[in-house]
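Input: one structure, supplied below.
For this view, one protein chain was removed and the others were kept in their places.
Just so it is clear, A, B and C label the chains in written order, and each chain counts residues from 1 on its own.
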Amino acid sequence: MTKTLNVALIGGGFMGKAHALAYAAMPMFFWPAPAIPHRKVVVDLTEEAAQEARDRFGFEEASSDWKAIVNRPDIDIVDICTPNNSHAEIAIEALKAGKHVICEKPLAGTLAESVAMAKAARASNATTMVAFNYRRTPAVALAKKFIDEGKIGDITNFRGTYLQDWSADPNGPLSWRFQKKIAGSGAIGDIGTHVVDMAHYLVGPIDTVQAITSTYVKTRPMQQGGVDKLGASDKSADAERAEVDVDDEVMSMVRFKSGAVGSIEASRNAWGRNNFITLEIHGTKGSILFNYERRDELQVMFADDPVNSRGFRTIYTGPAHPYGEGLWPIPALGIGYGETKIIECYDFCKAIMNGSQPSPNFEEALLIEKVADALIRSGETSAWEKV
Amino acid sequence: MTKTLNVALIGGGFMGKAHALAYAAMPMFFWPAPAIPHRKVVVDLTEEAAQEARDRFGFEEASSDWKAIVNRPDIDIVDICTPNNSHAEIAIEALKAGKHVICEKPLAGTLAESVAMAKAARASNATTMVAFNYRRTPAVALAKKFIDEGKIGDITNFRGTYLQDWSADPNGPLSWRFQKKIAGSGAIGDIGTHVVDMAHYLVGPIDTVQAITSTYVKTRPMQQGGVDKLGASDKSADAERAEVDVDDEVMSMVRFKSGAVGSIEASRNAWGRNNFITLEIHGTKGSILFNYERRDELQVMFADDPVNSRGFRTIYTGPAHPYGEGLWPIPALGIGYGETKIIECYDFCKAIMNGSQPSPNFEEALLIEKVADALIRSGETSAWEKV
Amino acid sequence: MTKTLNVALIGGGFMGKAHALAYAAMPMFFWPAPAIPHRKVVVDLTEEAAQEARDRFGFEEASSDWKAIVNRPDIDIVDICTPNNSHAEIAIEALKAGKHVICEKPLAGTLAESVAMAKAARASNATTMVAFNYRRTPAVALAKKFIDEGKIGDITNFRGTYLQDWSADPNGPLSWRFQKKIAGSGAIGDIGTHVVDMAHYLVGPIDTVQAITSTYVKTRPMQQGGVDKLGASDKSADAERAEVDVDDEVMSMVRFKSGAVGSIEASRNAWGRNNFITLEIHGTKGSILFNYERRDELQVMFADDPVNSRGFRTIYTGPAHPYGEGLWPIPALGIGYGETKIIECYDFCKAIMNGSQPSPNFEEALLIEKVADALIRSGETSAWEKV
Partner (left out) sequence: MTKTLNVALIGGGFMGKAHALAYAAMPMFFWPAPAIPHRKVVVDLTEEAAQEARDRFGFEEASSDWKAIVNRPDIDIVDICTPNNSHAEIAIEALKAGKHVICEKPLAGTLAESVAMAKAARASNATTMVAFNYRRTPAVALAKKFIDEGKIGDITNFRGTYLQDWSADPNGPLSWRFQKKIAGSGAIGDIGTHVVDMAHYLVGPIDTVQAITSTYVKTRPMQQGGVDKLGASDKSADAERAEVDVDDEVMSMVRFKSGAVGSIEASRNAWGRNNFITLEIHGTKGSILFNYERRDELQVMFADDPVNSRGFRTIYTGPAHPYGEGLWPIPALGIGYGETKIIECYDFCKAIMNGSQPSPNFEEALLIEKVADALIRSGETSAWEKV
């Protein structure tokens, strides 16, 4: 009989929706499922918001008291989908209560909090995970497989970007994502950490970094209400403005422990780019390209193909590729954002049932935060900074 | 208080999974939801299969007796995900019982059955829908919007393709999809009807057709067990072979009632194509391109753009586009197959609550079947055939 | 000592320029050259036009008397770059005078003239060639090589398009290309024949055709002066209009003698398409894609690649590919229109020096005209027409 895992979801916004979808859909895709997640309680700031989230996301109960909930004996999983500055407090409380914890990225708002979270994870027997979902895109997992098999030789160079444009409009409202006290950093933490995660996944740990950070839009209209609307609101142009104290963009060069070099770039001000996560990886025996905006595809070039029929192959991921057994029966039926979260949920539940740690867990995510911290420091010092 | 609609899902295969996902996820995406679908009963050929589908898809009950279920008073929606030759019997029974019916495409295995289904729908007060999901890809809905607004002028030419390669391997097993008595036709009904549906949606009714139909693989290994595995199985190469009596491919030219001309092509034997649904539409004021393999994107060219900055625009669909209010907060987070089904479910439930008919309902789907029938006839006569 | 071949170029317009470039550049690219073309005389309608062409294209002499020139003993090659209705007269005169003849496509304005030209070629010892340059794009020649080597198996299906938009504007002037008495046909002869040529080259002779022909713009402003400007002139909107009596577009399905099927489509009214020559060829062992707008690239999918690393390879043509020894030293330095003409000149001169016939010569080009004629007939009869 497949075990049921009771989930407490903390935060009923966009990320809450994505996680709720994953809990409902995971066993539909990966069957026999490692466990059946049960949407037990959803927590939001107010009772009203929580009740709406309950109805919308199909949970059994609603609450505005996260602390009570994470300490309830019937809860197995605490899932944290709140703004960055509350991750540490909730996660540490949940770990103390012996819960398995999955936390949205980045790990926390500050490096100190991240350190504390990793420490709490180490002290517990629980399974932890940080929701860097993009590495679970089947095409990215296929890249990992080719790399591990030596198909592109030794990696010499990694280039990763994450470019969006939702904050390019100077009249886009001042959401929590532009406030250091809540978000910790701007593009670095919000999206750059995804690229760092994939760099660690595919190439190994980053050792030193050199960064340029830029804040292009210095002030923004203050936002009415707490909704995290990404992008511009026409109504906000006349609102009173307040200062943006985080980065809109980071450009960087990095050196990996392996000796490989690379670059990492993240911007929320790149007009025309939507969710443009790209990887270009060169090895001594081939190259790999990925663009999340066309996420069903991985491009790979094998240098040992015959010279007259050599070129990037565009592989559409499907049943023959990672996670293919659970997804759709032919390639290009279509991987969406939902599927990346369903896979994430699958790996998390599998690890819980195995008593193992998925990747990235809190410990590994701390390394990502250390890179983010080094990027912030280098943006200030203009010097190479050690991770 | 949002109404709950109890769903009986008939058929627990790949399509059952997609529909189950849609029922679970629809209110998460479209909120406030028009109704909350409740996964009440799933029916499969055996009790065992039904129970597994129940556990996997999150239904409350399981049954192997579809007739009993569709007549149960607590059922609101009957959802038919079985092979084509059983659609008519189930749908007509359900309509007689007063249920709302959504049926997987194509409408039926034969034109006579399709006619009977449309007649039954006409005789009932129920809402009917046929699950031509691809027209609900937001980018296709955006194409419709541009066309309706006159942005590309009068349509002169429509080209649609649906190319796959899962049956190109001559050792792929003889699933029901290769048997006329079950499937009715081959590529025409299975995938060509999707293109016909989009042609009707975007350009209007097709009047006459001229087709070439081909069966490239004349026999296939007989399949052990009933599973609908799309594509080749290494184990089947040595199995006894039986005849394929449906088309692998249809090429056609069509004339629309509007005077526009076009071409429609469907193949399951096009090596390298996965789920290659493409539209190229030319009008007197512009053109539209769509490729489902890159389904987040619509390309459109407006002839009245300045001549030095004119070209196809690649628009990534998101909140500013059809269904965007319910999907993901920024473009290119990613539309997958699941999202097309979630939208379908939303439009179906909305129509039920409104007492209206969504598109394509059984009546409109009958027109699609008539085009399919004309294509089959023209493949035999080599003459232009009237729809 | 490399032989010099004296060239008489008849027609000093856009095509004259392209051919003049080829004569000057061919030995620079293909060295040792089979012969050195010498730009001896250029002929145009008036002395003045001819003298300007002489200065511009680097010829030694100018003339307005083509008949005198093609009969001059010092001329080796007669190169015909005039409108279609004059091809036959000039070519036949030149062949009688024993000259090698290269003629711009299509072969002639009428089928009768084409027949006469092929007959004259047969009666002479000269080398003839028709300037279907696109098949000489290195990527297309590479497709031919893969096909000949059996790399994609038996060809089942060929799809070719040639879409442009320069005549989509109803105020584009009535150039000779819209007049049956000069051009013979519209899109069929002007651009469709290029696709037919590539179909013959890659798949073999076409046997029967079924076509829809359309004239979307029924009248056009009459043109001042004889210049062959492709596309709209703002000044012409108010000019007196006259009838267009050729096709703007042809759509067709074809059956090859080999048993393969296919489609051929040509339009000069496809907004947003510029010189969109595409090939999609499916075989029993793979597929090939080509798009001239990205002509450095050939895409090929080999079905016997391992299933997890299978997909279209994008091959950039270069030194390892056909004609690569003469072109540029690395791939993607860039093939332009000029290079296709330089290769054409190389193959023509090589054939002259070998005493052989290049492809397509007049005989082979007559077959192309027969297909064009069948397309025109089918456009009128709506029946399958034999070539």
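By definition in this document, a residue touches a chain if its C-beta (ideal position, glycine included) is under 8 Å from a C-beta of that chain, and two chains touch if they have at least 3 such contacts.
Keep in mind the model is a prediction, meaning the values are calculated, not measured.
Visitor: Which candidate, B:K96, B:K285 or B:R310, sits in contact with the chain we can't see?
Guide: Checking the options B:K96, B:K285 or B:R310, the one contacting the hidden chain is B:R310.
Visitor: Write down which of A:L174, A:M301, A:I315 or A:C349 is the residue touching the left-out chain.
Guide: A:M301
Visitor: Looking at the whole complex, which of A:N157, A:S258, A:N308 or A:Q357 touches the chain that is not displayed?
Guide: A:N157
Visitor: From the listed residues B:V300, B:L327, B:C345 or B:L366, report the one that touches the chain absent from this view.
Guide: Per the contact definition at the top, the residue touching the missing chain is B:V300.
Visitor: I need the residue numbers on subunit C that touch the omitted chain, in ascending order.
Guide: That gives, for subunit C, the contact residues 2, 14, 17, 20-21, 24-25, 27-29, 31, 33, 36, 52, 55-58, 164, 166, 229-231, 274-276, 292-296, 316, 318-319, 328-340.
Visitor: At which residues does subunit A meet the chain that is not included here?
Guide: Contact residues on subunit A toward the absent chain are 152, 156-157, 159, 168-169, 210, 212, 214, 216, 249, 251-253, 255, 261-263, 265, 267, 269-273, 282-287, 289, 301, 303, 310-312, 382, 384.
Visitor: Since one chain isn't shown, list which residues of subunit B touch it in the complete complex.
Guide: 142, 146, 297, 300, 302, 305, 307-316, 320-321
Assume only the chains that are shown with their structure count from here on.
Visitor: Suppose chain centres are the mean of their C-alpha atoms. Which chain sits farthest from subunit C?
Guide: Of all the other chains, the one whose centre lies farthest from subunit C is A.
Visitor: Mind having a look at which chain is the central one, using mean CA positions?
Guide: Most central by this criterion: B.
Visitor: Any idea how many Å lie between the Cα centroids of subunit A and subunit B?
Guide: So the centre of subunit A lies 33 Å away from the centre of subunit B.
Visitor: Among the residues of subunit B, which ones contact at least 2 other chains?
Guide: Where subunit B is concerned, no single residue meets two or more other chains.
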